[in-house]
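Here you go, one structure.
Excluded from the complex is one protein chain; the other protein chains are retained at their positions.
In order of appearance the chains are A and B, and numbering begins at 1 in each one.
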Amino acid sequence: MSFYSPVRTNAQEAAKSDSLPLFRFVEDPEQTKIDTYEAHGGYQAWRKTLTEMTPEQVVGEVKNAGLRGRGGAGFPAGVKWGFVPKGSTKPKYLICNADESEPGTCKDRVLLERDPHAVIEGMAIASYAIDCHLMFIYIRGEFGYAADVMRAAMAEAYKKGQLGKNIHGGGYDLDMIVHTGGGAYVCGEETAQTNSIEGRRGNARMKPPFPAVAGLYGCPTIVNNVETLASVPHIINRGGDWYKTLGTEKSTGSKIFSLSGHVRQPGNYELLLGHNLKDLIYSPKYGGGIIGDKKLKGVIPGGSSTPFLKPDQIDVSLDYESLASAGTMLGSGAVIVFHEETCIVWIITKLIRFYRHESCGKCTPCREGTAWLELLINRIEQGGGKPGDIEKIESICDNIMGRTVCPLGDAAVMPIKSAIAQWRDEWQYHIDHGKCLVETKCELAPGN
Amino acid sequence: MILTPESVTRIKDAAALYPQAKSAILPAITIAYRQVGHLNPDLYGEIAGILDIPAVEVAEAASFYTMFPKEPVGKYLIQVCHNISCALLGAEGLLSYLQDKLDIEVGETTSDNLFTLVRVECLGSCATAPMMQINHDYYENLSRAEVDRIIEKLTAEAQSGGTL
Partner (left out) sequence: MAEKTDKNTVVVEKTPTVTFTLDGREVTVPKGTTILLAAQSVGIDIPTLCWHPKLTIAGSCRMCYVEIEKWPKLAISCATEAMDGMVVYTDSDLVRKGRAAVIQFTLMNHPLDCPTCDKGGECTLQDLAFAYGVDNSEFDFGKHRFGATENDTTFDDVVVGPEIVLNRNRCIRCYRCIRANKEAFGEFDLGVFERGNHTEINVAPGRRLDNPFSGNLTEVCPVGALTHLDWRYKIRVWLTDTTSSICPFYSSGSNILLYTNQQQNKIYRATSRVNDDIDDGWLSDTTRFGYQVAMSPDRLKMPLIKKDGKQVEATWEEALKLIGKRLTEITEKKGRVCIGGLVASSQDNATLFSFSKLLRKVVGSNNIDFRTDYRMLPQTSGGAYDVLCSQPFSIVGINQSDVIVTLGSDLVKEHPNEYLRIRKAVNFGAVSVYAMNPYRTKSSDVAKKELVYQAGTEEILINSICLVAIEDGLIDSSLAGNLAECISPSTAAESAELCEVNLEDIRAIARALADGRQITFFAGEIVGRSINREAIAAALCNLHRLFGLSGRCQMNILPRHANSCGAVQLGLLPAPVLATKDMLSKLWGGWPESEPQTTDRMMANMKKDEIDGYMIVGANPIMLYPDREFATDALEGLDFLMVADLFETETTALADVVLPLASWAEYSGEYVNLEGRVQKTHQALKTDYDARPGYEIAALIAQQLEQPLFENDQTRDETITKVLAVDSTLPWPDEFLEVKHVADEVDEEYPLVLFVGDDSHHSGYLTEKSNSLTNFQAEPYVEISPTLAKRLGIDDGDSVRVESPVGKIVVPVRISHHINNDVVFVPMNFSGKQVNSLIMRKSRVDRVRISKVVD
């Protein structure tokens, strides 16, 4: 049984490289053990943090590194940490967001399953930076194996004195809770996640107040993605100045890209930010091209909620700014590739079903709007589309976009708007002819 | 009491970790689900009693999360991801293959009570698509042949009285 994800990685490349720190040891089956982790230089950054650095210095170093959140929004981590009110007497909390549920995204799972101590170490350093003494990792409920690995790693970390009371004699106490979810994409959203940890329904909360001011239990709370936090120890070890040399000017460092869909070699690849998207898809080192030598039809570059790129747009640098100029987003770095024998409406039916299913139901536009969109899109896909349906979809999208409590509403409509803008003819054909312009051929492999 | 003393202890231990007992709702639901295989109002009442919170709060939370069946299911709960990355690589084919093989529709349980087949949204295993989760384990990079092997193995396991 495949507990340990059999996903393909570029660990070998990373092992040889000096600039792909996240994946260096992920193919080492012993890496989950604390002794191995330490032998590989692990927990040195934590020790250094506790013994040599003030919280301000840690925040400063991470700011200097330019590390941006890897969870989707790309907000600078150090800046976020700086939002925790100074001198607040309330407890502060750190939550490592391991809910990984955005379709296409499967990068955090590799770190959780194969390098758990790196995550713990990053969480610990971030906790210190914000004066948190109880940190949480919120792992999506289905990642049972990852949670087991994490719990075992946590137990080891306690045993070895990396967590607990008076760590490394520096007088700092830090406890950790592994919290598992129950199947809800929206619980990846930071305010819904705090509700979920509090034992409430995973509804999103209004912002402001922002979690950094009033989050978990009403206390200042920082939520960071697994990958963001796993990058932190490297920044502490080698300095923000070093980290800045990786990637592009505004998108520093390395990032894991989950490549899925119609490519020969799907997998998780750690690349420097700024890597060329086309290379990721076609290079024999990574994607190896489209299966069956079919023609590429489109790419979702940053997880299912980001706008599509057409083949003529994929010669683009994978960094926050370049993708923004291309009209899309880096998001969680989940690159989903599909070839010519895929109907765009068919793709959108999968996505809207997902967002309708995952809407928390709190706010009107998202709750009702996603349901309406699903009905309309399914109707078109099933051949019953009516004239005006496309416009209606667009108008519903506009009435959801920017009007919801949390960004799930935006996430639901961005790909739809983009799919219509990019392949409008195909939508129109669907309505006019009651069938697909291109018939989708996505078959289960026979295997052997 | 449906919950075993072990489950009760585990719930209490979980509650002790958090700043507020209510936080243990999700862990408690998870523990109850792992023990029973599905959730129901009696369990919500028991959990509420252990955590000293109103039962409705447990029920509200439980109904929000889709990972836990609210009705009894077969020994093996097959959850096939039908989201985009899996769909591109044949998730619908996987579903119909399983339906034919087990002679049930999605949402049904085989007459021997061994398998229940359901569709689920993205399980975070997109680069190893198509995939499915059976009870708590992931099965990835699936093909027809692979599915045959898995079902065969589980059937044999069940016949030899193996545990989950």
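What we mean here is this: a contact is a pair of C-beta atoms (placed from the backbone, for glycine too) under 8 Å apart; a residue touches a chain by one contact, two chains touch by 3 or more.
Source: prediction; values computed, not measured.
Participant: List the neighbours, among the chains on screen, of the chain that has been left out.
Facilitator: The omitted chain makes contact with A, B across the full complex.
Participant: Looking at A:26, A:98 or A:363, which residue reaches the missing chain?
Facilitator: A:363
Participant: Quick one: which of B:44, B:68 or B:139 touches the chain that's been left out?
Facilitator: In the full complex, the listed residue that touches the missing chain is B:44.
Participant: Thinking of the whole complex, not just what is shown, which of B:18, B:64 or B:97 touches the missing chain?
Facilitator: Touches the omitted chain: B:64.
Participant: Applying the definition given at the start, please give the residues of chain A touching the unseen chain.
Facilitator: Its contact residues with the unshown chain are 184, 201-202, 206, 356-365, 367-372, 375, 379, 386, 392, 399, 402-405.
Participant: Going by the touch rule given at the top, which residues of chain B touch the chain that is not shown?
Facilitator: Residue positions of chain B that touch the missing chain: 41, 44-45, 54-57, 59-60, 63-64.
Note that in this section only the chains that are shown with their structure count from here on.
Participant: Could you please state the distance in Å, as a whole number, between where the Cα atoms of chain A are centred and where those of chain B are centred?
Facilitator: Computed from C-alpha means, the inter-chain centre distance equals 24 Å.
Participant: List the residues on chain A that touch chain B in their complex, please.
Facilitator: Residues in contact with chain B: 1-3, 5-8, 91, 100-106, 108-109, 134, 140-145, 177, 179-185, 196-202, 217, 258-262, 266-268, 300, 304, 334, 336, 338, 342, 347, 350-351, 354, 357-358, 360, 442-448.
Participant: Which bits of chain B are touching chain A when the two form their complex?
Facilitator: 17-20, 22-27, 29-30, 53, 57, 60-62, 64-68, 82-85, 87-94, 97, 120-130, 133, 136-146
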